[in-house]
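Of the protein chains in this complex, one is absent; all others appear in place.
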């Protein structure tokens, strides 16, 4: 299981607002059935790494379908395979219990 | 006001776990008084850009104080100045209302 | 055509050096035939976006094959479709001619 953050940003749209594009991406995430968390800086996905790669490929395409001509996408993968559980909730809990 | 995500990762520590280092960073955030949100992939900060730069500089130093010899830090800044409010909550709300 | 930067970093290996892992990744890049540039901070790829996604998927897997149990991969995509040419050399030249 991997935990992956992605942000998809159209450039040159004429408006500094990107929320409509982000909402389009999030609809694709919801339809995928993968676990996710929307944050102020991106979308975090949790699941099998190949399923996530398939999803981020489609998310990256989304702004082009909405008319953008240039898209900047940032993907950060945290893939840990030395234990059974590696999840969004587990990662936050590991830190929280040390505070 | 800027919204900034940061993740601080020590390399070569001998263990794949980084939660102790992340907890140390988060203590520095808490003491700063800046608004923040811990996510599964990093810490998101909200505030005046210079205050945030000061804080991320100190967060980056934290793992060295704990014995790390190499630190990889990723900082993503979203700085918007065309309207009065630019916040963590506002960014998520802008997307949510479009879903 | 897209220009994509990727860095693949194993965590918890016991040594702060990552060059052996980076070299393994670069061998995969070379065998792919895609245009690339090695920089001090990562590898930049140029080509068709689906070919690049296939390649980064394989690069991300490389440290696990070499024994790593946790891998942090950062991918930044710059995909521009409003003109015929979008290349590593063209991007640098666009900036250089303004200096």
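As written, the chains take the letters A, B and C, and residue 1 is the first residue of each chain.
Here is the rule we go by: a contact is a pair of C-beta atoms (placed from the backbone, for glycine too) under 8 Å apart; a residue touches a chain by one contact, two chains touch by 3 or more.
Treat the numbers as computed from the prediction; the structure is a model and nothing was measured.
Taking the whole complex into account, chain B touches the unshown chain at residues 49-50, 53, 57, 60, 64, 69-82. Panel shows chain C; residues 3, 5, 7, 16-17, 19-20, 22-23, 26-27, 37-42, 44, 46, 74, 76, 78, 80, 82, 87-89, 91-92, 94-96, 98-99 of it touch the chain omitted from the view.
Residues of chain A that touch the chain left out of view are 9, 11-18, 69-70, 72, 74.
One rule holds for everything that comes next: only the chains that are shown with their structure count from here on.
We define each chain's centre as the mean of its Cα atoms; on that basis chain A and chain B are separated by 18 Å. Centre-to-centre, using mean CA coordinates, chain A is 19 Å away from chain C.
Between chain B and chain C, the centres computed from C-alpha atoms are 25 Å apart.
Residues of chain C in contact with at least two other chains: 69-70, 72, 74.
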